[in-house]
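Reading through the structure tokens given below for one structure.
All protein chains but one are shown in place.
Moving on to chain A:
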Amino acid sequence: MSDFSEELIESKTEDDQEESYVFSGTGMSFPWLQNHIGTIATGGKKEKDFAQTTSACLSFIQEALLKHQWQQAAEYMHSYLQILEDSDSHKRQAAPEIIWKLGSEILFYHPKSNMETFNTFADRMKNIGVMNYLKVRFHINLYPVFHIEVKKPERNLFHSRNARYSEKANSHIVFLNFFRLFLGILQFLFFSKAPLELTLTDEDDYAYNAASQSMLNHSCKTSVNLGALIQTPGVWDPFVKSYVEMLEFYGDRDGAREVLTNYAYDEKFPSNPNAHVYLYNFLKREKAPREKLISVLKILYQIVPSHKLMLEFHSLLRKSEKEDHRKLGLEVLFGVLDFAGCTKNITAWKYLAKYLRQILMGNHLAWVQEEWNSRKNWWPDFHFSSFWAKNDWKEDKTLACEKALVAGILLGKGCRYFRFISKQDDEVLRKKIKRIKKSVENHSIVNPGL
């Protein structure tokens, strides 16, 4: 627990920390190392009483938070403020941040807290430590956003008057960039709220004009900031999404496409499935040619073969004239059904049953066998066990029928799943089961020559 403050000052006293933290030789650090040493240490600098009480107080706060005793935590917090007078400069410097973190956390959960108390608290923070005030501002900016007080947007929050403090915090350049980006985001957030407000106030022309005016102003800033943001590797889903919306709103389709393409294909970015999804959706809205859509989804397929868009991908591939696309269509379906979360996806099973028949009628037995070879030693247990036969029949008869058909085709008439379903006597599904039996007779890949 006492390592909380250690963590914060780590950047400043890294060497010191390393000494007391890391057991030489392994390179691994143990946050509980000091506790062990504490049990035996007789030498070394003794902690002063002051340091002892403040660190005890800190651990009480953390304990109270972990026990959801908000009131108690707040009371301890009251006492903890004495750390601001610590003679140890390391601790004194780290203190405002700890106070800010814990204090805001308490206020977040404390049932009696409100925007007012929060603002007062944040204002006080300004007085106790400028070093970290940048971060504080950052959070202050977040608070109204999350507490839905943007209806009366405090615009001054979004002005970049924080730049004043930024010069003082030279050591936090990375943070500064990040902060600027978030500033852009916040401006953008305001933008994303604006249409909502417009719908509420569209009867009032004056309000509409004022709102749209401010929106325009903000959108300029936003595009500047977001432009920078999107250059930085990261996950920026909500912003990209709404930025594109904004660009589309202003008719800048090429700009939007570029943004999305960069976001999806820049190698410095993590492989984010959503980037491809957004691009696909955008292209679909644009009514892009099928080839283009397929190429986007192909990449998504490689990243997330279980994505729900894969069924759409399959439909696209099925309709394609190219043979390798149709082959890929089969692969995609098998791929979707490989995943544990998709085993009950009735659409996928329906597609597979239908497509298997289609493929086999088209004399592409080799395609099916190719897919089946890598799965034949585990699909039977994974999908077509008697447990699932009973279970599926109990829970979803349609699913059971589709699966039975696929099982029959892939494993032959003798398979447990197919036998179980075909033996069931259900008035509604009798006809269907008969049809399934017939299909299996005709198409089963087991002993096709016989």
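Note that contacts are C-beta pairs under 8 Å (C-beta built on N, C-alpha and C of every residue); 3 or more make two chains touch, one makes a residue touch a chain; residues count from 1.
Methods note: contacts and distances are computed from a predicted model.
Trainee: The chain that is not shown, which UniProt protein name from "Origin recognition complex subunit 3", "dolichyl-diphosphooligosaccharide--protein glycotransferase", "Tubulin--tyrosine ligase-like protein 9" or "TATA-box binding protein associated factor, RNA polymerase I subunit C" does it carry?
Mentor: Looking only at the record, the undisplayed chain corresponds to "TATA-box binding protein associated factor, RNA polymerase I subunit C".
Trainee: Return the single residue from A:Phe121, A:Trp388 or A:Tyr417 that touches the missing chain.
Mentor: Counting the whole complex, the residue in contact with the absent chain is A:Trp388.
Trainee: Looking beyond the chains shown, say which of A:Gln52, A:Gln82, A:Ser315 or A:Ser374 touches the absent one.
Mentor: Missing-chain contact among the listed residues: A:Ser374.
Trainee: For a quick check of understanding: of A:Gln52, A:Ser89, A:Asn127 or A:Thr232, which residue touches the chain that isn't displayed?
Mentor: A:Thr232
Trainee: Who touches the missing chain here, A:Lys101, A:Arg124, A:Lys298 or A:His325?
Mentor: From the options A:Lys101, A:Arg124, A:Lys298 or A:His325, the contact with the absent chain belongs to A:Lys101.
Trainee: Just the residue numbers, please: which parts of chain A touch the chain that's not shown?
Mentor: Residues of chain A in touch with the missing chain: 1, 3-4, 7, 10-11, 13-14, 16, 18-23, 25-45, 62-63, 65-72, 101, 104-105, 108-109, 111-112, 135, 138-139, 142, 145-148, 172, 174-175, 178-179, 185, 189, 192-193, 232-239, 241-242, 268-274, 277, 303-304, 306-308, 338-342, 374, 377-378, 381-382, 385, 387-388.
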